[in-house]
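Take a look at this one; I'll ask things after.
Just one protein chain is left out here, and the rest sit where they should.
Entry: chain A
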Amino acid sequence: MLQVSIYRYNPETDSAPYMQEYQLDTQGRDLMVLNVLEMLKAEDTTLAFRRSCREGVCGSDGMNMNGKNGLACITSLSDVVKDNKLVLRPLPGLPVVRDLVVDMGLFYKQYERIQPYLQNDEPAPAIERLQSPEDRDKLDGLYECILCACCSTSCPSFWWNPDKFVGPAGLLQSYRFLADSRDTATRERLSELEDPFSVFRCRGIMNCVAVCPKGLNPTRAIGKIRDMLLANAT
């Protein structure tokens, strides 16, 4: 029997959050954590969590599993379970709406802040804008972000200043556009990030890199933005 301990909080009935214990017979199968949650929910329908694609591309089911952020749908029990125990908590640092569902508002706000769309002030050609394969390669490792928030909610700097530090996810996207040969708003983008908080609150702790379920490296992208800001300043 797998021992599953899950963070529970229903704002309508609970004065404080608590951990609820469940037991599940996995019949020896190496299930994904999301499978475990679905099986428990079939019995206890009050358990709330987000999920959609169940294959690690939509970013709905980011949560904290035995102390580490990740996606429940692509994390197998053999990846996380220790001593037959699985502890599931909401992503840290964001307000809890209910159980494992967090309010992602601040996270999305920081994403929107970096103007996450291509800006090009020249008239569009009749066909596509050309881009060399080498220039396109520069977007690899950046555009694949799924906005699951595993990185930003594992970042102490983001916990401390979620309103002022853009956070690893937002900055990775910022660099995705800074690095795009088709984007002409480099100067404006950088000037929005010059203050002491937006970028420079990153302390290189690299929790973001450790948890990213897509294997992306926000710390590296932040380093590149720093370089651009410093080059811009001199």
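Details
Everything below uses one rule, namely that contacts are C-beta pairs under 8 Å (C-beta built on N, C-alpha and C of every residue); 3 or more make two chains touch, one makes a residue touch a chain; residues count from 1.
The working rule: contacts and distances are computed from a predicted model.
According to UniProt, the chain absent from the figure is "Succinate dehydrogenase flavoprotein subunit", selected among "1,2-phenylacetyl-CoA epoxidase subunit PaaD", "Succinate dehydrogenase flavoprotein subunit", "PadR family transcriptional regulator" or "Probable chemoreceptor glutamine deamidase CheD".
Touching the missing chain, out of A:Leu2, A:Val97 or A:Val209, is residue A:Val97. Considering the full assembly, A:Cys58 is the residue among A:Leu2, A:Cys58, A:Ile205 or A:Leu229 that touches the omitted chain. Considering the complete assembly, chain A touches the hidden chain via residues 10-13, 41-42, 45-46, 48-60, 74, 76, 97-99, 101, 104, 108, 112, 115-118, 120, 124, 126-133, 136, 139, 143-144, 146-147, 177, 180, 182-183.
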